[in-house]
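Note that one protein chain is taken out, while the other chains of the complex remain in position.
Chain lettering (A and B) follows the sequence in which the chains are written, and residue indices restart at 1 in each chain.
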Amino acid sequence: MSGQGGTMLDTNSDAGFMTADGRKIGGVAMEMRNITLRFGGVVAIKDISFDIRWGEIRAIIGPNGAGKSSMLNVISGFYHPQEGEVIYKGYKRPRMRPYQVAQQGIARTFQNIALFEGMSVLDNIMTGRLHHMKANMFQQAIWWGRAAREEAENRAQVEKIIDFLEIQHIRKTPVSRLPYGLKKRVELARALAAEPAILLLDEPMAGMNVEEKEDMCRFILDVNDEFGTTTVLIEHDMGVVMDLSDRVVVMDYGKKIGDGTPEEVRNNQEVINAYLGVAHD
Amino acid sequence: MPDTLLFALEASLNGLTAGVMYALVALGFVLIFKASGIFNFAQGVMALFAALTLVGFQSGQIPFSHLINAMFGTRLHHFGWNMPTMLAIPATVLVMIALAILVERFILKHLVNQEPIILFMATIGLAYFLEGVGDIMWGAEVKALDVGLPKGMSSAVDEATFNWFGYGFYIDRLEIWAAGIAAVLVAVLTVFSQYTKQGRALRAVADDHQAALSVGISLRFIWVLTWSIAGIVALVAGIMWGSKSGVQFSLSLIALKALPVLILGGFTSIPGAIVGGLIIGVGEKLFDFFMNPIIGGATENWFAYMLALVFLLFRPQGLFGERIIERV
Partner (left out) sequence: MLYREAGDYKTSYVADSQTFPIKFDRYGYYVLLGFAFLVMPLIINDYWANSIVVPFLIYAIAALGLNILIGYCGQLSLGTGGFMAVGAYASYKLMTAFPDLNIIFVIIIAGVVTAAVGVLFGLPSLRIKGFYLAVATLAAQFFLIWLFTRTAWFYNYSPTGMISAPTREIFGVPVTGPRASAVSMYMICLCFLVASAWLARNLTRGSIGRKWMAIRDMDIAAEIIGVNPLIAKLTAFAVSSFLVGISGALLFAVYLGAAEAGEAFGIDKSFLVLFMVIIGGLGSIFGAFAGAAFLIVGPVLLKLLLVNTLGWPTDLAAHLEIMIVGALILTFLIVEPHGIAALWRTIKEKLRLWPFPY
């Protein structure tokens, strides 16, 4: 990995644990330490700490405006928190631009689909592989040697993902012509094409019908199963979250009010209050 | 007081009046941008077209006579009467309103919901079209425009400055009038948008098209209204510039000068347009005054754009714009 800086920090690199369904969860991949994010006077995230382990599906839940998306934006380097630090692979991550974060193996999808509308499905997914393609401008200009070879190799990788997500039939369709549910799937494909170490999903099932949701759940689980991809997801559908995730962070008004397995979170009094709307004092 | 400073002061006063011109064109831009999100590149050509039409009416020219002569071999040129200015100006206003209706009917209506860049290019097309129409309708030669505004050196300013500094400034009376008329125009527009029903509707549309539609404001009417107002502002700008240096093609080039003015002032701020216009007007005169001996003249050609460029690097949102927070 390029661009890693800072000093090695002591993270509790324990061996991890086994889940009930027999998957192995590894040590700490990323740790958020005392993150505080402000926009002018508004505090979006207040002193939050949690960790993400290799191979797990980690959910972030909370009512609207709780600061979930802001948290995801901090992880993907789009927002820079005023306080606190992000520890990734044991190193404190220096302040970096979003594209550098992406090059470190963090890919994401967006709450409001952010596909490149002027390009075909295939080209969109190929953008996910941009940092696997190293041919320089002159090689590309004459389309000889490395450039042509790389294109074919990466196309083969992308085709695997296209097969995996069952979108072969729309390969060459312009993205702007696709219905909402398929767009979401293409966005997932683009993120997967990067072969990320950590995959961030911002409300992958928002606005979908039951059938589409089931498909999407299956894909997320399969991705995790097959490639062992660490996944962080934000979701509103409680049933989905409880079924999918290994551990859950609950946020409300920018603060963390719960953290643990779905079972633990479900029985947490503060979480129940937040969701059932007990008056805040 | 040293002479250089006096000359510089005189130069900047002259710049101030040029700035009023830029501000007037920029004002037309801002009006349309606020109401429809369209960056109207044709504003300058609208000023040219308005001035051409006014002169044409005054001198009783037959519109399209050139074209008609070429098609039918006739020799038309003038009706043979002169229209008084007081009649010609309202007639031109009517033409500008008709133009606004046509623009809405044939262009804007079909381009709803297009990307801003497409709309921008459409107004470049409109600029070319209007320029061609103006030339064919009234002929392309330089015309003198006289609507009875006073001209020549203002002796009051000359005397006053002579008494203060021992050196009389040369300021054209026309330019003092231009500044005054511009101030009145801005005041009227402000009152209109703050205190009338249409003004409120206009501000509502500027804020949010969908919301304005849903409370029963007719978008199409508002668009015709704003383009009409912009057309009238263009007429005022055209009269000013035309009285000063004749009605000619260079008038449409001030539209380009209005772009850096907008960058400085922000696309949505009326005071911004005025202040930006004055800064550019004074700035380019002063820059040329001081830099002429060093790098040569005619820096007015690019000074405004360079100033805008440098300014943008430090404050991309303009003088009066709000800080942009990017979201995904």
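Assume contacts are C-beta pairs under 8 Å (C-beta built on N, C-alpha and C of every residue); 3 or more make two chains touch, one makes a residue touch a chain.
Since we're looking at a predicted model, the values are computed, not measured.
Among A:17, A:39 or A:99, the one in contact with the hidden chain is A:99.
From the options B:130, B:145, B:201 or B:219, the residue with contact to the chain not on display is B:130.
Screening B:66, B:143 or B:285 against the full complex identifies B:66 as the residue touching the chain left out.
Only one residue in the set A:55, A:81 or A:128 touches the chain that does not appear here, and it is A:128.
What chain A contributes to its contact with the hidden chain is residues 76-78, 97-99, 102-103, 107-108, 110, 114-119, 123, 126-128, 130-131, 133, 135, 137, 140-143, 147-148, 150-152, 155-156, 159, 190-191, 194.
The chain not displayed touches chain B at residues 39, 66-67, 70, 106-107, 110-111, 114, 116-118, 120-122, 124-133, 135-136, 140, 256, 259-260, 262-263, 267, 295-296, 298-299, 301-302, 305-306, 308-309, 312-313, 316, 326, 328.
As a working rule, only the chains that are shown with their structure count from here on.
Our note on geometry: chain A versus chain B, Cα centroid distance of 51 Å, whole angstroms.
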